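Heads up, this is only part of the complex; the chains shown haven't been moved.
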Amino acid sequence: STGSSGPAQPAVAKPTVKRIVFITNGDDPFWSTCRAGLEEGEKLHNLAAAGLKADFDLNSGGAQGQIERLRQYATQDDVAGIAISVVQADNQAIIDELLNLQKKGIKVITVDGDVNRELYRDARPFYIGTDNIVGGRTLGTATKAVLAAKKVDAGGYVQFAGYTDNDNARSRMNGVQEALGAAYVERDRMADDMDHQRARDNVRNAITNHKDLVALIGIWAYNAPAIADVALETSTRDKFVIGTFDAQALAIAAMEKGNIDVMVVQNPFDMGIQTCRLMKAMLGGDEATIKEMFPNQGQPDGDIYTTGLRVVVPSADSPIKPELFDAKVVEYLLLPDFKAWLAKYRLTDS
Amino acid sequence: MTATPGQGGPRSIPFQELALVAAIVLVFVLTGVVDRNHTYFTSFQESAIIVLRNTSLLGIIALGAAVVIIAGGIDLSAGSMVAFSATTCALILVLFADPADRRLLSVGALGVFCGISGGVLAGFLVGTLHAWLVTSIKLPPFVATLATLVGLRSFARAMCEFITRERWGSAAQQININTPFFRMLKEHGVWISTGIFLLLAVATWLVLSRTVLGRHIYALGGNEQAARLSGIRTENIKWFAYCFGAMTASIAGIILMADGSVAQPVNLARGYELNAIAAAVVGGCSLQGGVGTVLGTVLGTLFLRLVIDAVSKLIKSNADVYEGMIVGIVVALAVTLTQVRQLTRSGGEFFPGIRGLAAIPTLAIAAGLLAMMSSANVELLKGRMVLFGVGVGIVTLLVLSAVKLLETQRRQTR
Amino acid sequence: MDRLPPIIAIQSIAKAFPGVQALAGVSIDVLPGELHAICGENGAGKSTLMKILSGVIADYQGEMRLAGRPVRFRGTRDAEAAGISIIHQELNLVEQLSAAANIFLGREIRTWLGFRDDRAMDEAAGRLLRELECDISPRTLAGSLRIGDQQLIEIAKALSLQSDILIMDEPTSALTDAEVSRLYRVIERLRKRGVTILYISHKMDEVFHLSDRITILRDGKLVKTLVAKETNPREVTHLMVGREIEALDFGRERTAGEVLLRVENLSLPWPGHARGWRLKDVSLELRRGEVLGIAGLMGAGRTELLECLFGAASERPTGRIELLGRPVAFRHPREARDAGIGLVTEDRKRLGLFAAMNVGENISICTLRETGQAGFISRRRERNMAAATAERLAVKSAGLAAPITSLSGGNQQKCIIGRWLQTKPQVLLLDYPTRGVDVGAKAELYRLIDGLVRDGIGVILTSSELPELLTVCDRILVLAEGRLTANFARGEATEQKIMEAATQARPVL
């Protein structure tokens, strides 16, 4: 068993081993995949040789939790680098802590959740992750395709997320809205404060409250199974097109049963790997690798490394076709292929 | 807390329950009428199912809370207990499942049985722990269950990470349950949970109102020393009460797990303990102990959930923002109701002295803000919201001040 | 009689509580069928001994023989099984339960299904209460009963066991003379049945009226066991306190001064009650330098009257109250206190003491503002004032820092009186101040009261013990069902006359 990857570290390891700590923005299974990637990357890029080890820290305490952790790590002198998925892009306090860490010579990058780029771009040198607005557009396009295939050219839809004003949620929702266009009316954006029970109740209420719904959009990973389940339980599945983000085990199961039309899947696994790669390079002063990852550094958005997006559809006869998407950004996968990929890395979610 | 004699005594309890029934009918009809879609009338069944699901779930926990409260104790740990039992059950499933099978599809009947009984057993053990802390270590129930409230959840999280790491090689913060049995349970979720709820309610009613044990529970809550001197083994009664409380919570935990087909210790059922206590209190249980009924608790739970649901029908979007306010106001009003007779009779004033004077603006401001915010959902008030809010605030201020004046008058004339 | 073997043989039993040695090697033989009285000052250990005897206290030294067999009770159930039941000194009722439920608490009657049989219990309870000549319905909530009736429920509860040894720990402390004589009749019946009774009381007349033998405890030690016929109250009290109590008659040549307090047509409503009022048209006046006694049955409204004068009544009273000629209408005890009135409550534990505070703090609680400026307390002045008071009242304690709970009942009472003396009151209201206080302490309290009125304040005193009123008071008013029914001057009052006035419902004035 790979106990060493656990939340806790051997107390007698040599202090010369420096830690790279990955701080998440929540405790979604999404992150277990990312952690797997991190462990993979640790081996792949042989951090041990460089006297480094990657360490995964799940923050379930929101902004305060992240601030608290960043402060903690600032005091621990075996921490060499921090990779963080910022929970609030505009949170000045988090920015301050990031800057403070770098003042102490600790390398900091953002992964998956970036800071507000207009304001705080220089709070971190690099960002690794999805472009959420693109992700949103992709999901919107796919959903629209299915709607078109169903001959539904008007109606309302509701988007579900943990916090509707969280940065990545907002940009995804905006992307979806943009892509679905004016023909379809956004009835509501429902927040569940990451309470799964409430996530379900939100869907139930949406269905009873808005009579003209044609699509239900799940923005955060756990919204997908919530939507699918409720659609099933209220036997209204055929009334809605269901498009969701990420691929929780439950969501995959739901798609197998045909209860989800499309999943736009990020690649947290790759995020993990790339984090190790970049961190090692930054700490080892390996400019070549950095150049390789960020070829057009200095130019606009040159500090962004986008990990791929995947559109996963149940089967080949889905109305969603590869040519709808820009192949450079989006990888089109059928569910079986996607599951095969998961199996390859013994993953359950993505 | 100052005792309120006679409150909820046999004579007054029917009153409480009748009031609740009336309130429930009222809320139902009103909502059905006011709601633009008239959902309650048009799609009665779906609405009923939603309310039932939440009611039965909360109700199961509330029954436990009620018994503990009637016995003169308090159990703050219910929410954590729910998470704990769900996690325990899930982890047992993990151990029974093939390590490669992270969706727990491969768990057989034995695994399921062990899982469920494991969860319930966990409840029993925690209840025993509570009883031990309270009776042998002599901790006040509030402290003992406060400790487990914070302790159990983190215990569950730690276990979850540990076992998954050992079993799967990588720690997980939540466990997805696709085990066929629980999927099945989920399919018929409402009916099963409602069934269990009613079963438990009837059983609890039998125990409380027809058995000697029940009488002793009331006696313990009413006057512990008297109970002890009458030869009642009060410690054992407490043992029963806390075990009952914890076990109902653990049953709810398993249902919740099946319903969400996930066990997530971090925030599963956070704060449910307070809702359960609130439901019991709304149902007429007195925190001084010795007072309360099963029927009242059931009605209280139903009322609470119905009101919450009604609001989500009326305020079409983001109703959950208002849920807390609803619960708070309902609780305050319900308990006030149980006192109203004392209040009026004893010529007690509502706004005595400066204290009262200070309370008036407070209430006015609250009313004004509430009006302003809720007006956002009313078409014809759009744009005039601030005006409306201020108006309501001022009116409240005037009305309350008038009351205050009258009271001062009355006291002068005396 | 003495030839019979003792049914209870208590052999050198000792019990220590943290801080106090409640019992030290007490040995008593109780003969079958006798009524054995236990006497002693507060804190002598009477109740503790009885608690051991009835299995309430399980850990103690020494041994006990029941009809020759050594026994050691783990709990009250063991004792009941062995045929011992007890009426505790303090009321132990569950107010939320009915009278019947209280009577059968812990021994509920079951149906053949194992469920509770409430009807059977109600009937049985009804029978017991009738036996006690008490007409309350078994279904009424214990909480809504008057203290006296609650006491009777306790007695019924003990009788329901049909046990052949019955312990009564101050059963009459809350009973009126009428109810007491009822109790006497019950006791007679029990004794005919051959029930052995252990009887504790501070009231000598009861002790001598009832008992065959009297055992006297002092400071947890056995002093002596006497045959009632061969002794007298004087000797017993002497043995109890270890010194003579000069039963001198207080209040000689006291002269009443100007009117301090005048009450006209005071009425106190009692909503939701058939009678409708707790007090009706009560008029009285209290002069400087006199002790005004108020007699009456339990529930007559004595406490309520004092509560009204003190602005502490639950309802708002009507009528006119004048203090030194100025009309007053207190809404809060604070106003009464500032106006120069003090109230020593009847229920010491519930309404008087601050158990978590020490003696000094308990004495100074009413006069903290006087000690310092701007709301601050001057610890030193607080201590000095308290010390002076404690000395003046001769409070026996291990210093001002000692926890109040470590004092005997009488001394606790003195502390509370002292608390009010520090406010330099014009009028002092004493609601049954000698309740559960032993003879020695009583005498001291009488002397204290006498001293106070001689210093020129007015005292209103209630008591359920007529001799006490007759000894201490210059005038005695009698309350019956909330109305004044008589007004006796010292000398013209006799127990007979007072009882007549107290038991008549219609006013004569």
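The first chain written gets the first letter, and so on, giving A, B and C; residue counts start at 1 in each chain.
Simple rule for what comes next: contacts are C-beta pairs under 8 Å (C-beta built on N, C-alpha and C of every residue); 3 or more make two chains touch, one makes a residue touch a chain.
Quick caveat: nothing in here was measured; it's all calculated off a predicted structure.
J.: Quick one: what's the chain stoichiometry for the entire complex?
T.: Chain counts for the entire complex are A x1, B x2, C x1.
Convention: only the chains that are shown with their structure count from here on.
J.: Is the chain-to-chain touch network here best called a line, a ring, a star, complete, or other?
T.: line
J.: Ranking chain pairs by how many C-beta pairs touch, which one is first?
T.: Top of the contact-pair ranking: A-B.
J.: Hey, which chain is the most central one here, using CA centres?
T.: B
J.: Using the average of all C-alpha atoms in each chain as its centre, how far is it in Å between subunit A and subunit B?
T.: Spacing between the chain centres: roughly 35 Å.
J.: Quick one: report the Å distance separating subunit A from subunit C, using the average Cα coordinate of each chain.
T.: Roughly 75 Å, centre to centre.
J.: I'd like to verify one number: the distance from the centre of subunit B to the centre of subunit C, where each centre is the average of its C-alpha atoms, in whole angstrom.
T.: Centre separation, subunit B to subunit C: 44 Å.
J.: Which parts of subunit B, given as residue numbers and ranges, touch two or more other chains?
T.: Counting only residues that touch two or more other chains, subunit B contributes none.
J.: Spell out, as numbers or ranges, the residues of subunit A touching 2 or more other chains.
T.: none
J.: Which residues, counting only subunit C, touch subunit B once they are in their complex?
T.: Interface residues on subunit C, with respect to subunit B: 56, 75-77, 80, 88, 92-98, 101-102, 105-108, 110, 114-116, 141, 143-144, 157, 271-272, 314-316, 318, 329, 331.
J.: Within their complex, state which residues of subunit A touch subunit B.
T.: The touching residues are 1-3, 5-7, 27, 29, 31-32, 35-36, 39, 58, 60, 187-198, 200-202, 204-205, 207-211, 222, 225, 229, 233-234, 248-250, 253, 346, 348.
J.: Of all residues in subunit B, which touch subunit C in the complex?
T.: 5-6, 9-10, 210-212, 214-216, 218-219, 221-223, 225-233, 290-291, 345-347, 411, 414
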